[in-house]
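The complex is shown incomplete by one protein chain, all other protein chains being positioned as in the whole.
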Amino acid sequence: MNDLLQKFNALPWDAIGQWLVLLPAGVMLLAAAGAVALRNLIHAALCLTLSFIALGIVFIALGAEFVGFVQLLVYVGAVAMLIVFAILLTRPSDLAGAMSPFAGFGPVGGILTGAALLIALLAFIFSSPAAKTPMPSMPVAPVAQIGNLLMLDFVVPLQAVGVLLTAALIGAAVLAMEDKKP
Amino acid sequence: MKFFDLLETAPSDLLKWFVNLLAGYGVPAWLLAVISAVIIIGTVIGVFLGLFALCSVMERKILARVQNRYGPNRVGPFGLFQPVADGIKMITKEDLVPRSADKIVHFLAPVVMMIPALMVLAILPYGRGMVPAELDAGILYFFAVGAGTEVAVFMAGWGSNNKYSVMGAMRAIAQMVSYELPLIISAVVVAMIAGSLSPAAIVEAQGTFAFGFIPGWYVLTPWGFVACILFYIAALAESNRSPFDLPEGESELVAGHLTEYSGFKYATFFMAEYVGMFAICGLLVTLFLGGWQAPLPFLTIVPSWCWFFGKVAFVAFTMIWVRATLPRLRIDHLMTFAWKFMLPMSFAAFLAAAAWHYAGRGPLAWALSAVIVGVPYFILGNHFTAKFAVSNRRYQFSE
Partner (left out) sequence: MTLQILLAVSAVLFTFGLVAALTRRNSIMVLVGIELMMGAANLNFIAFWRFSADPQALTGVMFAIFSIAVAAAEAAVGLAIIILVHRRIRSSNVDDAEQLKG
């Protein structure tokens, strides 16, 4: 299959490659908008799941495949399911009543703050000279090297994250346990 | 000999001949790449859908024979055309959607269930050099994409707007998430010893023959045997198969998250479940049973893809056998089993594998790893079976 692989690699990936990143990014932003604005909680949670999946695809398209798969496994498989379970466990008694209008004085304050922040961030991004660099070629991030770094250079953060996850597991289980009535 | 070599490379030779034929007609390079990818994907999906059709009738026949009766034997020779009759029935059944159901979510759930089941077939090594997608982190891809199944189960349960569906979906997701841990840890044990997450490399690492005739498959080591059993049980739970099929048991929850599905949508769920079962059998074969490797040196003349599909068929047969034999587990028994027995045993297998590797992989290493795996097994086993004694079984046959 080697000649086929050579023909495949000779394709004009620079032109196509950016659409591989921009298309999932667009889907991600649309789904995130849905997650923020939808009133039905379950629909918002499902839009959030779609946004996570699209973000994972963006990571894979940028060359960080390991992070992309971890994003899919952790966020879609665990966090999104947790959010959905929490919605199901804390909703009002009628099944379709999981609606959630906006807080206090309406969404005006939050949207203004968000818009101000967005304008400031975009101004910084588009005026920075360092951010105008062209796209370098696809870096190689082999899993073996990630494993080496985790075990050799980053072993202290790895152990700390292990302790954190154990504490979170035990803590969440203790918190959500039913109180035993004496 | 020449015939067997021809058979071994037959699939890739066929593809190369076809691509060269098209290249001769002046088809551009990018279109050739797309066409060859489509042919590979189509072949893999076609093979697995064919296996699904065969399995749906073989399962009913094997279950029937275990239960001392014939299975479907009217449609075609020995009932083998039953899938055609089933397909016609499924397509022509009325597609009922509850009036107050969430239409979009209810409609999309079977689709979202089918997509991960088909996508995970991309990384399995079907033969020597026959992996559709050679990924560096293939095993991680398998589990990451498999997590999409949980989203689909939830969508099916919620979209039906039915208390039993929601409860069934929540139980199914809890079961899937709980059994994912021993599944992934068993896979990681193999990845640790083989030194790579790529399925092709893992199969290559099992290609040795000790003493000239014992294959170097990981299932034949103490830690590998335990990890294989744990992976097998967790695979049964992940595919919601008996004895872990409480979420879809008719006597428990009126088919749980599948209650409000009829006709073609139910057929899609059914298909997704079987294709997922074959995919995870394929992964078990890749990780523990040596993938496409032959068991004895002189049997390497048989093509590698024959060995792969033969092993997958054997593992699927044992899954059907287990379904016919064991009763269904209750939800709290199921969760206790996952968290209190399988998880500690998977950690023990992990430790045993590390000890096996660092003690030099010699006789001492084998003894040490067997002890590390055996002691927790006996302690946990005694702890969990201490409360009841099993009396002698009395068999009653119908006359």
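We call the chains A and B, going by the order they appear; numbering starts again at 1 in every chain.
Note that contacts are C-beta pairs under 8 Å (C-beta built on N, C-alpha and C of every residue); 3 or more make two chains touch, one makes a residue touch a chain.
Nothing here was measured: the structure is a model prediction, and the numbers come from that model.
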Exercise. Where does the absent chain make contact, in terms of the chains shown?
Worked result: A
Exercise. Going by the touch rule given at the top, which residues of subunit A touch the chain that is not shown?
Worked result: 17-18, 21-22, 25, 28-29, 32-33, 35-36, 41, 44-45, 48, 51-52, 55, 58-59, 62-64, 66-67, 70-71, 74-75, 78-79, 82-83, 85-87, 89-91, 100-104, 107, 109-111, 113-115, 117-118, 121-122, 125-126, 128, 130-136, 139-141, 145-146, 149-150, 154, 157, 161, 164-165, 167-169, 171-173, 175-176
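By our rule, only the chains that are shown with their structure count from here on.
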For this session: Mind checking the centre-to-centre distance between subunit A and subunit B? Centres are C-alpha means, answer in whole Å.
Result: 28
For this session: Can you check the complex and tell me which residues of subunit B touch subunit A?
Result: 12, 16, 19, 29-30, 32-33, 36, 100, 102, 105, 129, 135-137, 140-141, 143-148, 150-151, 154-155, 158, 161, 163, 166, 170, 173, 177, 180, 195-197
Exercise. Okay, in this complex, where on subunit A does subunit B touch?
Worked result: 1, 4, 7-8, 10-11, 42-43, 46, 49, 53, 56, 65-66, 69-70, 72-73, 76-78, 80-81, 84-85, 88, 95-96, 142-144
